[in-house]
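Only a single protein chain was left out; the remaining protein chains are all shown in position.
Here is chain A:
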Amino acid sequence: MAQSTLSTFPFLAPAEFKSACQDLADRCTSAQSTGGWSIRPVTQTCPSLRITQYIDVHTDLIQDPDRHEAYMAQMVEDEDPETLVRTNLKPKLQVDYDIVLSPSYQVPVLYFALRWLHQNGPVGLDAVYQYVVPEQYQTQMKTVGVMGGISMGYHPVSGTPAFFVHPCNTADAMTQVADAQSTTPGMYLLIWLGLVGHCVNLHIPRELFASDGARPSCSESQ
């Protein structure tokens, strides 16, 4: 397969982004296991990549008085709380991550939307920090910008409210860890995901590297 290098590094051209999305989706298809990832390229209007993950929410309930109350009420209703815990009624968060190319920054941007399963209620920025951002990134993410490294905005394809990780320093960060000559579009996207994904609990499954042994060093923390 012809591997082209990047024409606008540290930026990513639309055609390169499209091929990178396809490359990552192909890796998922050909890998034996995808470590819980469900991934698919979305290309109706503009190319993008959707990754869906689920977050189990259990002990954290105690930190949130409202949810804890609702949860306990449910427990009381049930005769045997032990069985309830083992059923699939446990609240879960579905996180839909979408990777799209920003026409302004000309780098990929990570959007994500959260939805409760087995429970109602809105999911605000507080829930993002409580359930999605890992402990070790909390301070770093909260102390930049007006509201931290994660903002609320609108999904560029669907137009619905979504969170996104600020892309304004992405190009600089890519310059630090990759170079134009040896980086293919597919590698670019993996390295980028390694840089950006961790802070919102999106880790590249190691299975995706099994085929070529190429692992971006920045993804080794998991």
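The definition used in the following text is that a contact is a pair of C-beta atoms (placed from the backbone, for glycine too) under 8 Å apart; a residue touches a chain by one contact, two chains touch by 3 or more; residues count from 1.
Methods note: contacts and distances are computed from a predicted model.
S.K.: Which listed name, "Exosome complex component RRP45", "Autophagy protein 5", "RAB22A, member RAS oncogene family" or "CENP-T/Histone H4 histone fold domain-containing protein", is the one UniProt assigns to the chain that has been left out?
M.R.: Hidden chain, UniProt protein name: "Autophagy protein 5".
S.K.: Looking at the full complex, which residue from A:Thr139, A:Thr160 or A:Gln181 touches the chain that isn't shown here?
M.R.: A:Thr160
S.K.: Extract the touching residues of chain A with respect to the undisplayed chain.
M.R.: These residues touch the chain not displayed: 103-106, 122, 124, 145-147, 151-154, 158-161, 166, 168-169, 171-172.
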